[in-house]
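Have a look at this one before I ask anything.
Just one protein chain is left out here, and the rest sit where they should.
Order as written gives the chain letters A, B and C; numbering starts at 1 within each chain.
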Amino acid sequence: MVSKVLVANRGEIACRILRACSEAGLESVAIYASNDADSMFVELATEAIMLEGDSISETYLNQQQILEIASSSGCDAIHPGFGFLSERADFARAVGDSGIQWVGPSPEAIEKMGDKMTARITMRHAGVPVIPGEEIEQEDEGEALRAIEQASSRVGYPLLLKASSGGGGKGMRAVQRPDELLDAAKSARREAVAAFGDGRVYLERLLTGSKHVEIQILADRTGRTIHLGERECSVQRRHQKVFEEAPCATMTEEIRSAMGQAAVAAAQAVNYEGAGTVEFLLAPSGEFFFLEMNTRIQVEHPVTELVTGVDIVREQLRIAAGQPMSCGELHLRGHAIEVRLYAEDASNNFLPAIGPLAVFRPPEGPGIRLDTGVRQGDEVTPNYDPMLAKLIVWAPSREEALQRMRRSLDDFVVLGTTTNLRFLRELCDVPDVITGDTDTTMIDRLWPNGWSPAVPPNFTDGALLVAAAAESAGLNMSLSVSNQMVGDSGPVSPFLTLNRRYP
Amino acid sequence: MVSKVLVANRGEIACRILRACSEAGLESVAIYASNDADSMFVELATEAIMLEGDSISETYLNQQQILEIASSSGCDAIHPGFGFLSERADFARAVGDSGIQWVGPSPEAIEKMGDKMTARITMRHAGVPVIPGEEIEQEDEGEALRAIEQASSRVGYPLLLKASSGGGGKGMRAVQRPDELLDAAKSARREAVAAFGDGRVYLERLLTGSKHVEIQILADRTGRTIHLGERECSVQRRHQKVFEEAPCATMTEEIRSAMGQAAVAAAQAVNYEGAGTVEFLLAPSGEFFFLEMNTRIQVEHPVTELVTGVDIVREQLRIAAGQPMSCGELHLRGHAIEVRLYAEDASNNFLPAIGPLAVFRPPEGPGIRLDTGVRQGDEVTPNYDPMLAKLIVWAPSREEALQRMRRSLDDFVVLGTTTNLRFLRELCDVPDVITGDTDTTMIDRLWPNGWSPAVPPNFTDGALLVAAAAESAGLNMSLSVSNQMVGDSGPVSPFLTLNRRYP
Amino acid sequence: MQHQFKGHDGLIEVLLEKQGDHWLFNGHTARVKDSRTLSLDLSDGTTGQATVVKVKDAWWVHFQGHTFCLERIEPGTSDGGDEGGLTAPMPGKVLEVLVQTGDVVVAGQALMILEAMKMEHRIVAATDGTISAVHFAAGDQVQQGSALLELVE
Partner (left out) sequence: MQHQFKGHDGLIEVLLEKQGDHWLFNGHTARVKDSRTLSLDLSDGTTGQATVVKVKDAWWVHFQGHTFCLERIEPGTSDGGDEGGLTAPMPGKVLEVLVQTGDVVVAGQALMILEAMKMEHRIVAATDGTISAVHFAAGDQVQQGSALLELVE
């Protein structure tokens, strides 16, 4: 039985989960750091409890404190969302030991998939294709380097060195020629030790021109494990996805079926429970290889929800409560695209940006979904991830979905903080995106020297005119307000300036 | 070819159509009365042209003026939306005669379905079941009354008198006993003459306890006519729908198939083209009877879009351009519910209300669609229909859709103008709504003496506390603003007060 | 503080208490979060955010799916400790300014006299304090809601 869920997360995914709890008739508890006191997700829970401490490790990563809050507030389940503690097997184990239901797979499944070398070996045993390569078991530096050298000739060049505990590109090195190998191996190990306290690396053949395609999995305790089709997430900048879609434009029924079966086999190999994602590299040849499994809900889950009609978060809650998943036979319908709106300067190497969301006006109309944890008047701070929102569109066809995405991005107004809106909009006009011929190196290939916006000269003139006219017409009355409202919750409240006149 | 579309409508349906044009890459022209200059739909068109004149007949019903604007602005198509000129055969004919494409069926189809007596006869010939009854062809009052009296004994009591040109309950009388017949017939004819200049009436058996179920139709010029399943719209107040869903909760595959075939036959009988709706009464016995056909897009089309995945407005535009419709084989998926948010006092016989939308904050989250033509800061005036928005939710099951609708209505904040939000919210808890046992008399049956909200006493106390605290804390600074911003466009612009200090 | 609202069956009196930044009434507690939002904590344990806005004389309140429109009765004179009193209650004309910048005033003291809707209205100090600014002079037209004076406690 699950009746009261603690959501151990913040921002848009906390909003997503808290609303699902509300619709499912479950009570919910939000936990928040003091700098999140006015954030939207805090308002969506039945109860909200402030975390003591300042840094992330004292708050959202503080297992002990979160467990105590869960117990004292009478929660019988914890949903970790993604990031933070979602893939910490020790936390999942501690939650279970406290008699609280973990909304996710067993600690053992998290461990097996969390160590990439173990995952490769497990998958190979389960008959799931992995990227040709070799694990290096030696821990001693000298022995490891010798083993890497020997393995490299078997794997072949170009190759990829990857840290077993790695993630987000850390401890990863592409090696083009044998003479680069030793330096690359040493630096990859150094980085991996620094970042994860674990220098183990493995070698993989470097597959260029491949697509990143992943399969959504659901498994319940009745023994049913199904896949919900694929998502393509090849369009990445700095190893982070920005443009995701379902289905994959170049997918065939045969590959989908084979990949889906492989993903189900991967999940069953670790007795998986709940929602998870098996990531593959899909080579132009149609061959695909296991990359890793994410043992949690994924940022891009909405595109799968829109084409399958399955509410993945509701199913997570059902499965955690011991119920069978509710979805029956699945049919993919239409096409969904998600873009990630970041507070970042796409024209300056995607550097994170901060500032007030002086105007935050999402697009409207049918087929548009916005998953966000911010609203107009909020402040973007350097404290957390700079993702502001996920804009997701659905349409009957991929062409119509791209049309709808273009209009949605054109209509999306965010002022006061630099965002990647225009970068996302230009992506929609890239020929490779239009044809679906995207691969993981596309952005680097298209903009080797960095991206900068193509602005019609007349538009720059027009913007100057607007700014000058607004200044002359005295619209800068809003100036003081934009500053005052910063950090304030609720819909924009420009009256604070006035109110503050009366101390 | 269609390249530039004039939208001869206003409000939310104009927004819906203009966005569809934008996504389809079509240019668009909005026409607006001067009191709509700051309305949202005006901003969504490629061009916006103001109509001269004040009253509706001088503006949105002014065929001549609209045709001239269409010609002079180079439009090659006119989309009439619903209401206004959408079912005026003479306008459809004039549009066609000007060489402009009418987005809708032929003038002949509109005429045949517009006159209800003709429609009954046409349907009977096409083999579509109509409600047992008789048409009264006599025009002379004395002869007509005699014919009505004779027909009444064949039709049986209780019966319904309906004006042939009627609509919206005008010229309609329920007659329970023979001694009420003559008075009812005279007054129905009087009302019909006054409202439509046409006193012809017909008799129908009064079918109590029936559901209002309608079938969405699409027909293109390649000869393909399909139905998109049913909508149930039984929940009505004052003959107007407020709660619509797809599919109908009690529908069987057999009835859907038979009703769908009847609807397709009805459309084919008038060589229908475009989107249309065939309305039926569905008796508890499973028998169904033709009510009327609406030869235009319908207010409640979104629920069909959400369960079929068809973008009906895009298909209208395709069909008008002479292209085949794009949708293939249809599968209904999940459940969609629409409620109509009206500016009205549900506790005072649903009397329309006016006022500023001082706060207008729609619910957020997956599976929610809002079709609206207003935003915070707009003024609700007595000039037009008091419908503010359509809130539509989709979920995998009817139970989940109701859960989502409850949460959405709880989260929807509209302040400054009285709305039916709470009435809609209480509807979601009515046992007949939960089981799906709704019929057209449900609201009258549930609240024979009118509806009033059930408010927990603590909540009233809480609201008083909030109002008193807000007053004491000086939050009424917003007072002057709420008044000033009225009639202003854009996001709330409380600075107008200040700006206006400088003339 | 005391406020009066129009109820279905006559006047409703709300006797408001203040403790720190909390407002109390009948065992319920409210706290201002921003100019449109209050946190509400009812005596039965129900908690949540209320949204509030004033339109003309009425406070509109939304709380957990319920909407209230509470028409406030302005006290006959404005010396009822009304803190909103330093703004113009309606459009009108300044008849007389009774203080100047720097004056020390006591709660209840008349500060300005307005003429509006053919009536005279006294603007009185809600608290003791010092006048830090006077925004209008005799003869000036004022709009509804205009800030008339500033008073620092």
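Some observations on this one:
Definition applied: contacts are C-beta pairs under 8 Å (C-beta built on N, C-alpha and C of every residue); 3 or more make two chains touch, one makes a residue touch a chain.
Bear in mind that the values here come from a model prediction, so they are computed numbers and not experimental data.
The hidden chain, counted over the whole complex, makes contact with A, B, C. Contact with the chain not shown here comes from a single listed residue; of A:Ala358, A:Val374 or A:Ala389, that residue is A:Ala358.
Where subunit B meets the chain that is not shown, the touching residues are 38, 43, 47, 488-491, 493, 495-496, 498-499, 501-503. Where subunit C meets the chain that is not shown, the touching residues are 100-102, 132-137, 139-141.
One chain is missing from the display, and on subunit A it is touched by residues 355-356, 358-359, 361, 409-411, 413-416, 418-419, 421-422, 425, 453, 455, 458-483, 497, 501.
In the analysis below, only the chains that are shown with their structure count from here on.
Ranked by distance of CA centroids from subunit C, the top chain is A.
Averaged Cα coordinates give subunit A a centre that lies 48 Å from the centre of subunit C.
Averaged C-alpha coordinates put the centre of subunit B at 43 Å from the centre of subunit C. Computed centre separation for the pair subunit A/subunit B is 40 angstrom, with centres defined by C-alpha atoms.
With touch defined as above, residues shared between interfaces to two or more other chains in subunit A number as follows: 491, 495, 498-499, 502. Residue positions of subunit C with contacts to 2 or more other chains are 35-36, 51, 83.
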